[in-house]
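Okay, here's the structure, questions in a sec.
Note that this complex is displayed minus one protein chain, with the remaining chains in position.
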Amino acid sequence: MRDEWVFDELNEECGIFGVYDHVDASLLTYYGLHALQHRGQESAGICSTDGTQFLYHRNMGLVTEVFNTETINTLTGSMAIGQVRYSTTGESRLQNAQPLIFKYREGNLAIATNGNLVNAEPIRRQLERNGSIFQTTSDTEVIAHLIARSTYDRVEDALKEALSMIKGAYALLIMTDDTLVVAQDPNGLRPLCMSRLGESYIFSSETCAFDAIGAEYVRDVEPGEMIIIDKDGLRSTRFSGPARRATCSFEFIYFARPDSDIDGINVHKARKRLGKQLATEFPVEADVVTGVPDSSTSAAIGYAEATGIPYELGLIKNRYIGRTFIQPTQELRERGVKMKLSAVRRVVEGKRVVMIDDSIVRGTTSRHIVNLLRAAGATEVHVRISSPPVANPCFYGIDTSHREDLVASKHTVEEIRQMIGADSLSFISQEGMLEAIGRDSTAYKRGFCTACFDADYPTEIYEDTIKPYLKN
Amino acid sequence: MRDEWVFDELNEECGIFGVYDHVDASLLTYYGLHALQHRGQESAGICSTDGTQFLYHRNMGLVTEVFNTETINTLTGSMAIGQVRYSTTGESRLQNAQPLIFKYREGNLAIATNGNLVNAEPIRRQLERNGSIFQTTSDTEVIAHLIARSTYDRVEDALKEALSMIKGAYALLIMTDDTLVVAQDPNGLRPLCMSRLGESYIFSSETCAFDAIGAEYVRDVEPGEMIIIDKDGLRSTRFSGPARRATCSFEFIYFARPDSDIDGINVHKARKRLGKQLATEFPVEADVVTGVPDSSTSAAIGYAEATGIPYELGLIKNRYIGRTFIQPTQELRERGVKMKLSAVRRVVEGKRVVMIDDSIVRGTTSRHIVNLLRAAGATEVHVRISSPPVANPCFYGIDTSHREDLVASKHTVEEIRQMIGADSLSFISQEGMLEAIGRDSTAYKRGFCTACFDADYPTEIYEDTIKPYLKN
Amino acid sequence: MRDEWVFDELNEECGIFGVYDHVDASLLTYYGLHALQHRGQESAGICSTDGTQFLYHRNMGLVTEVFNTETINTLTGSMAIGQVRYSTTGESRLQNAQPLIFKYREGNLAIATNGNLVNAEPIRRQLERNGSIFQTTSDTEVIAHLIARSTYDRVEDALKEALSMIKGAYALLIMTDDTLVVAQDPNGLRPLCMSRLGESYIFSSETCAFDAIGAEYVRDVEPGEMIIIDKDGLRSTRFSGPARRATCSFEFIYFARPDSDIDGINVHKARKRLGKQLATEFPVEADVVTGVPDSSTSAAIGYAEATGIPYELGLIKNRYIGRTFIQPTQELRERGVKMKLSAVRRVVEGKRVVMIDDSIVRGTTSRHIVNLLRAAGATEVHVRISSPPVANPCFYGIDTSHREDLVASKHTVEEIRQMIGADSLSFISQEGMLEAIGRDSTAYKRGFCTACFDADYPTEIYEDTIKPYLKN
Partner (left out) sequence: MRDEWVFDELNEECGIFGVYDHVDASLLTYYGLHALQHRGQESAGICSTDGTQFLYHRNMGLVTEVFNTETINTLTGSMAIGQVRYSTTGESRLQNAQPLIFKYREGNLAIATNGNLVNAEPIRRQLERNGSIFQTTSDTEVIAHLIARSTYDRVEDALKEALSMIKGAYALLIMTDDTLVVAQDPNGLRPLCMSRLGESYIFSSETCAFDAIGAEYVRDVEPGEMIIIDKDGLRSTRFSGPARRATCSFEFIYFARPDSDIDGINVHKARKRLGKQLATEFPVEADVVTGVPDSSTSAAIGYAEATGIPYELGLIKNRYIGRTFIQPTQELRERGVKMKLSAVRRVVEGKRVVMIDDSIVRGTTSRHIVNLLRAAGATEVHVRISSPPVANPCFYGIDTSHREDLVASKHTVEEIRQMIGADSLSFISQEGMLEAIGRDSTAYKRGFCTACFDADYPTEIYEDTIKPYLKN
């Protein structure tokens, strides 16, 4: 499970959740978003409808901070969608909190998305030229405008038309006064799955949210599939022909909760296999295996199992750090005041330590952890990373920051090893990684997106797409 | 000055304030809105610009609750507009908090308004039919869409085009990245005035906000006038030809702060004259004159001066009641627990009391006050009202509630007297009221709107306008 | 009514309120404290008992901020006492919030007081020498220790013994598991009065709180009287023989709410008489009379009635200023940004103004107001003060700050006039003031304390008493 407070880490954009036809629709959405909290801690929002009006509540903060019994009780009705969000842009962040809600000629419309479009900017410019006004900087508003300007009246037709114009990565939930529409991008970059709870239909970014509410998993939504549910029942249709399947590989490596399954593969078990694969590719003589909590624990256990080196809690994370934590001054930091991670002296002192982490982005965190372990008496520190080097920016909703900041974009593994001060450093091979996750061996790259490793982007990329990722 | 907590009262919609070219633009706007707080206690908002980006903060609550030093400091730049708002609609109220901020083809746009349009609904339907989506239920968003869809590029031309389509009562401030545009409706229904502070231009709904910041009053904005200020200086133009002047008479009677001037007439002094006129029209033998605090104090002092009956504090208002006040249960209320107003026994016991109030809307408050006075020992209670009977709804931004609820729409003065339990009841005559306020004696109805008294509406009224004011 | 935000003003310490035998004891106490809010805005607290346990809630803030329905509902039981407090001492202020609650050998004990002891320090030293530990810096804790160390078991006997040792000004309410005890100091310096609500007994610092809950005033508590109420009913006894009656005269001049009565005299009417007396003693040719809101309004109306000069709203107070108001920078203040008070130009421009205020403490506020009036165009400003010059510190619970800061302690009236920049300045005479308030003409100084005017302190004063009032 990923971390709550983030400095030198990859950050997903969102988790989404939707309920069709349940008397406690907004409360179930609350529990669902709560289970998806790891996918976005910046803002949370739910919109419900009783068939005539839209009720909603959105705010900055964790799900448990944004909602209380009182607010949930005001969100009446049997249909609801919600979103948790991590956002990187500073200004006007509350405005971008989802679901976005609009009124248009056919009535009310709410949208919750996960992902990022690669051609939002030119479409937005076109819309503005035709007199549209925008209230957010979110891609999602573009979709709403395209629906509103469609010549089709039915939301599903209008959405199909809109999706034919947009490109990128997205899982989306759209709610009107009487219909829930669900869609996933043609490459299947962002996860989305379906379940039943009695007569109700439930959709979620991850299956762990189904377990939280006792819903029964049905299947993952297909790339390019659109599902429409209204009083006549559920219909599935395709808005896009066959495209390369390209699930984000970091969902397995890092983002998803270990108890979630993606395409029927359990995430924790996939991570253990990544650890075992790492052990096969890069064994080392050592006394102790430890993982960076919490996301690398599974891989570390896998590495330990495969090598027979005992797994120990060599690093401890303080769980109570939050947004209100008083950061130590530089002086205190230099004198040894730690914040989030501590190395456990009795475990690592005098020991050769294998430290498993899921990725290296800028390298500063890795250097910090290696330092912690050495200061606690480790005689050797061998770093093993359960993903290949991240050398290219992601344009599909993962915050990899500027390309220049990606240490692997400009340095060899040996250079990185020196920078982080490890005795040895190895990254899992891309082929080993794909095999360890273990999906469909016949598909191109086993159906995964590997663009951040090898720049093999599954969609078109434009100048407008790249610009925000360049340093000025 | 009007009351903060409102049950059976008239409620204005808003106060607006804008600053062009001052290093502390947002802080001045804060002080200005603070001085206009009596015009709207539900939400407050400020938007500033530094020429490239728009910074804004809006929330539910009083100005001092919505803003602190930190938030004001983030609102950098030398131009700012703000609004305080009273809103009657329940749902999604934060969404309607102003200034509304949009991005359109020419850049950023912020709008703050006071008033109400009478043809917003059909324009909105037209816009939606052409693919516009709406995020608020506010009239103001209609204006933004009309600007965005205009074929003109300059905001002043686009606004002029937009204003040619809308009808109703409005004072408005529009801010782009480099220009401030100010306009008042052709009838001059809602007040708006201009001042200078050094080189800066300042606009406000009332002059009391100029006094609060030490700005020098220049003049009131003219009906149908549009003022544009940019780097080339200030230009005044007209977007509408001559129309009947129709200032809201309740601005003098009730809404405006007593220390404000409207068209050069001080509000407190006008109210004292209303009290004197009442004394002339409806004298009575009595021992004590008292006013309903705070809005009727001036009129009561005028009545006392004219009649020689001493003015006393016969009614006291608890100033500390707020939104968080625990309301007494029905049982406690019946046993005598009071909330907001108390009658002062030692002042009224055994006395014949003249009680001055500014208006009667539903009559329930008046009955309550008469009861308070009697319970405190008043032997007679003579009620004198410094406005004529309110018998018709206002469509220009005053919340007079449903027509059926206006007691004067269905009852004679004598019937109302019986309902409120007074020994006598008199309303000032309409002619006496207009004369007492004392403006331009040559104009039609001295340049005032009297529609709520006599249904003589200065603009067209449509079915769509009236619908929301009818009980279903 | 006094002001909520205080710079150069006199500040009372507290208001107290108690209920014996009412099913809604804590809710009534809430309403009572709310009506007494003007006597203390820093903290509020209520303690109730159901006969076995004490329930309480205290915090910094206004009554409506400290309590909500939830907290009041936890304060069950039919007996309750509460306090609102203004406190001048900085450190550990929450600790001093009352009621203070203790456990001692006889059970629970809660105390709420208003006033100040003049010999608390030596008693405290004695108690500490005998092993007592203190948790507050409040005088009131001394009383609790004296009760706990008494050889008497009954709280009334123990309290009688304790009161025989303490000297000073106090009104106090003491609650045990089954008994309510009420006492006033032998000189009657601080007000306290009694009422009935059905079968219940209610006590309050001022009668306005009785009006707020519909309770029927019975009588003021006598100086040196102790009242005990338990299951056997009410008993009155005296703990002190006859002493000089010395009610604080500033209760009439400034502190009490105008709708309260003290010893059967209405405060508003007493203030009007003070204004009339001022007019008799110090008439002046002028065009307008205005009062500093809110506390001087009554006196100003009295002055206007006596002289025939019209009363006008020449000064306006912004009611929405609160603790969270962003103070203007020095620079903005010099440029004219006002905070609390504004002068109304249309009222005072070109006019000779009589400005009535209730007192001058340091003189800085008066100078500020005179400046405001002149800047708004007043041609002459004549200041009339409805109390004699305050030249001596109060040791009985009024915060007159250091003696050196009292402008009248070192300057003549003419010097003060020059300092505040008035055209003329007059203070009411002490005799005129006492006569205007109008109580018992046969008593020494009509039964009032005048120590802050003439240093005639009704109790002994010790070195320990004076020390905190000297600047070091």
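Just so it is clear, A, B and C label the chains in written order, and each chain counts residues from 1 on its own.
Simple rule for what comes next: a contact is a pair of C-beta atoms (placed from the backbone, for glycine too) under 8 Å apart; a residue touches a chain by one contact, two chains touch by 3 or more.
On a predicted model such as this, the values are computed, not experimentally measured, just so you know.
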By the document's own contact criterion, which visible chains does the hidden chain reach in the full complex? A, C
Which listed residue (C:16, C:144, C:182 or C:227) would be found touching the missing chain in the intact complex? C:144
Just one of C:71, C:132, C:379 or C:409 touches the chain that is missing; which is it? C:132
Answer key for A:65, A:285, A:404 or A:431 versus the chain not shown reads A:65
Considering the complete complex, of A:154, A:244, A:269 or A:352, the missing chain is touched by A:269
Candidate in contact with the missing chain, chosen from A:242, A:336 or A:350: A:336
Where subunit A meets the left-out chain, the residues are 1, 4, 24, 27-28, 30-31, 34-35, 37, 62-65, 67-69, 72, 197-198, 208, 211-215, 257-259, 261, 265-266, 268-269, 272, 297-298, 301, 305, 310-313, 316, 318-322, 324-326, 328, 332, 335-338, 342-347, 376
Per the touch rule stated above, subunit C touches the missing chain via residues 53, 55-56, 91-92, 101-105, 109, 128-129, 131-135, 137, 144-145, 148-150
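As a convention for this text, only the chains that are shown with their structure count from here on.
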Chain at maximum distance from subunit C, centres defined as averaged CA atoms: A
Can you check how far apart subunit A and subunit B are, centre to centre, with Cα atoms defining each centre and the answer in Å? 49
If you average the CA atoms of subunit B and of subunit C, how far apart do the two points sit, in angstrom? 37
Tell me, which residues of subunit B touch at least two other chains? none
